[in-house]
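Here the complex is missing one protein chain, while the rest keep their positions.
Up next is chain A:
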């Protein structure tokens, strides 16, 4: 049987998993990618601020 990542046949040492945080590489627009989504978010924030 071929050892896979789903089993323990690999014989790899049992160690505590390492934390490998996913890095931020893009300046993410919290409103999403499209200009429309950005506009909607802006309007929502304006509305909420003045509500």
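Basically, a residue touches a chain if its C-beta (ideal position, glycine included) is under 8 Å from a C-beta of that chain, and two chains touch if they have at least 3 such contacts; residues count from 1.
Everything that follows uses one rule, which is that contacts and distances are computed from a predicted model.
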Identity of the absent chain, which is to be given by its UniProt protein name, from "Glucans biosynthesis glucosyltransferase H", "Carboxypeptidase regulatory-like domain-containing protein", "LLM class flavin-dependent oxidoreductase" or "Cellobiose transport system substrate-binding protein"
"Glucans biosynthesis glucosyltransferase H"
May I ask you to list the residues on chain A that touch the chain which is not drawn?
2-6, 10-13, 15-28, 33
